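Excluded from the complex is one protein chain; the other protein chains are retained at their positions.
By written order: A and B. Residues from 1 in each chain.
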Amino acid sequence: MSDTILSLENITKAFPGVVALDDVSFDLKKNEVHVLIGENGAGKSTLMKVLTGVYQPDDGKIILHGEEVKISNTKQAQERGIAIIFQEFNLVPNLTVAQNIFLGREPRNKFGLIDMRKLIKESKRLLDFLHSDIDPNAKVSSLGVAHQQLVEVVKALSVNAEILVMDEPTAALSEHEIETLFSIIKSLQENGVSIIYISHRMQELKEVGDRITVLRDGQTIGTRAAEEAELDELIRMMVGREISKVRIREKNTATEKVVLEVKNVSHGDILRNINLKVHEGEIVGLAGLVGSGRTELAQVIYGISKKDSGEILISGQRAGVSPIKSIKRKMGFLSEDRKRYGLSSDLPVKVNITHASLKQLFPSGIVNEKKEHTIAMDYRDQLRIATPDVTRNVVALSGGNQQKVILAKWLCTNSRFIIFDEPTRGIDVGAKEEIHNMINELASQGVGILMISSDLPEIMTMSDRVYVMRDGHIVKELDGYTTSQEEVIAYAVGGRE
Amino acid sequence: MIEAQNANKKTSYREVISKLPITIILWVVILVLFSLLTDKFMTVSNMMNIIVQVSSGVGIVALASFLAICSTGVDLSLGGTVAAAGMVAGKVLIWDLPVLNAIRDSNPVLLIIIAIVAALIMGLIIGAINGLILSKTKIPAFIITLAMMRVGETLARVIGSGTSIRVKDDMFKFIGGGSLLNVTINERSIGILPISMLILIPLYIIFQILMKHTRFGTYIYAIGGNNEAAVLSGINVDRTRFLVFLINGFLAAIAGVVLASRLASSIASTGLGMEFDGIAAAVVGGAALEGGKSTPLHTLVGAFMIGALRNGLNLIGMQNSIQMITIGLVMAAIVAIDALRSEEK
Partner (left out) sequence: MDKNPNTDFTPGEVAGQKIPLQKFKDLSSSVGKFFREHIEELSRVFVLLIIFLVLIILSPNFVKVANLLNVLRVASLNLILATGMALTMLVSGIDLSIGSVIALSTMMFGQFFQEGRSIPEMVIGIVGILVISAVVGSINGLSVAYVGLPAFIATFAMDQITRGYSYYLSKGIVFARFTEVFQFIGGGYLFGIPMPVIFAALLLLVVGFMLNKTTFGRRIYAVGSNKEAAKYSGINVKQTMVITYMLSALIAGFGGIIYLSRLNAAEANIGLDFPLQAISAAAIGGISFNGGKGNVFGIIAGALLLTLVTNGMNLLGIDSDWQMGFTGLIIIIGVLVDRSYAKKKN
């Protein structure tokens, strides 16, 4: 391992409102597996999108084989031997393995027809190279997740990739399948392919990687040789930002009364034997990596998905399997995906605010528009929703104000228990602070709150208690006032059991 | 790993088999039921009758429907195009224009060729309009093609200045009604190599090859299977969709010519409901509305099933009304089974 084949120098990339990458440098040596770690939003994906031509950097250089290059789209990246495998697979399920591998680049014979023999032979050769016995004629839809991923790898190799970017490749794989993947990575390495490996999982880093680079808040924090790296040190590097020690939430207002109780709830492989409690007036943080099952847990509690076993009690009553019943039990839910699950963007603010409480507000079935307007205006003032007019469509509002509209919807139903899933994702600093204050205010009024967040400072400064999830389990319950970021992330990534 | 591989194969077989029973059961029901109900059904002459009926109508339209559905669209304009193209062919054959009259007298074959080419151009124009709009905008395919269905019917009516044109040219009539080989059974001459079949079969063979062995066909499957993956693989999705509708116009025009020839007349209302039979045939053949499924050969099986169903119902004295209800129910049932199954997943 000697020569550097790729280096990204001083890359800066800003989006409106955020600097996603701030003077980031990164290099890759031949035959190396270079692991890139960092919290959600640290800038890993953005960096890889710069490398593969999806984004153009505002500043900085990409140097490939000692030459500065400009990559303006994924096709150019491919031509230069850089391929990426995204988290969601981009395969066509109804086509065969071979057809998928060469999709868009099918070899053709002299009649202009696809040269099937060559297609199969080449696919077979590439699959053999990875010691895989997948039949190139099998339909992709008939393969399991691990094999589909293998097809993705082969597809990337078929463009003669020298540099392969793998984004969270193990996220969907079982233990056994991960081993297979690692052996594939080893054989790729032996055959001259360099790999950039993005992951959250601490255990696997040392097994698969040669070097590990930590990104945090769009900056390179440091690079360590995998053999020497200590988990504790890596965790410190990931979270070690200077944060204001000021807790937003100073006083625990929790009462004895339990508003949510989850008992032994399981849901397929995603949730396993979950137990948790939320009291009235309490803010409970739910930490964990993306994919650990947090959102799925929220959906099961809210009645969107069915649980396989276990029991959920809302204020002592059994919860039903539909949002309609959950709302009757005075529950509210702010989804992480506001656009998709939270808002009817083409409808006015006031209509969105009353959506969940139509029956409550207008039992006769006739909308009292004056009342609707007054209610909406009240919430606008109370939550400081920045819109001159509640008849304006939601789509015209900023992210922070849209989130406030959804919050208003759940205040309007008099919710006594609210789940916030990533309450401040994609929201600017000012609005974020306002929303934090509102959540705090709600808790002091006796509302029970379950707050899912990937934003560690948010968990640290807001929660009375913290549950940490990993791989569908709740692995630890921590006291919100005494725990540390390091402790939370250590449980979340499996650095501590 | 080998174990996992076997399991995978099993599921893929199961996928095929799970769809099979409906088709087989339907075939068995159709064949047994009609054979029991009437002895006119299972005869050589009636079988040839079904073949000619399918070849000069639903057979070709089903192929076009399959192409549209496979690339996640639907083409309701096929019936209208059949009518318009058939009418154009009829009009050219009888049009009282000095140029055409001269050709008619000197070289009747040339006139037929002109008529056919004119009909095909008509189909290509309608297809191109559909394709252009649907590849450049996000308007649902069924809306644009529904509108074009009416435009096509109107064109047919206007070109035919009213209802229908009788075609007297024997050579033209031979395309849809003639046969290369006739045998005599029970003192009746039966054509066992109908020209219309000799047009239909090569068409299906060409498209079977096109779908399986060309980039174009692979891209149609890719677009129907996972549009985003198709885009990321550098496939020109817009162009592929445009071509699908263009080809559809062409196919419908062929159907229009063959049908006009078999009926010995161009009738404005001839295409009415044909797009529905086409969709039903494609769906019965295994096409799924979410796209990317089935093949031309499966569609051909579906087309013959619809043809046999209509023919059988006809023989036992069930009017068009019962046929409409039956085919509507069959199609709704199969699409519903598909929908429920995909919801289970």
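Note that in this section a residue touches a chain if its C-beta (ideal position, glycine included) is under 8 Å from a C-beta of that chain, and two chains touch if they have at least 3 such contacts.
No experiment lies behind these values; they were computed from the predicted model shown.
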Of A:V145, A:A225, A:L347 or A:V429, the one touching the omitted chain in the full complex: A:L347
Touching the absent chain when the full complex is considered, from B:V44, B:L97 or B:V158: B:V158
Residues belonging to subunit A that touch the chain removed from view: 302, 304, 323-324, 326-327, 333, 335, 340-347, 351, 354-356, 358-359, 362, 365-367, 369, 380-384, 386, 388, 409
Interface with the undisplayed chain - residues on subunit B: 74, 76, 133, 136-140, 142-144, 146-155, 157-158, 162, 273, 276, 279, 289, 319-329, 331-332, 335-336, 339-340, 342-343
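Definition applied: only the chains that are shown with their structure count from here on.
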Averaged-CA centre spacing for the pair subunit B and subunit A, given as whole angstrom: 47
Of all residues in subunit A, those that touch subunit B in their complex: 74-75, 90-95, 99, 103-106, 108, 112-114, 116, 132-135, 138-139, 141-144, 147, 180
Touching residues on subunit B, where the partner in the complex is subunit A: 1-2, 4-5, 8-9, 11-12, 15, 209, 213-215, 218, 221-222, 224-226, 228-230, 232-235, 292-293
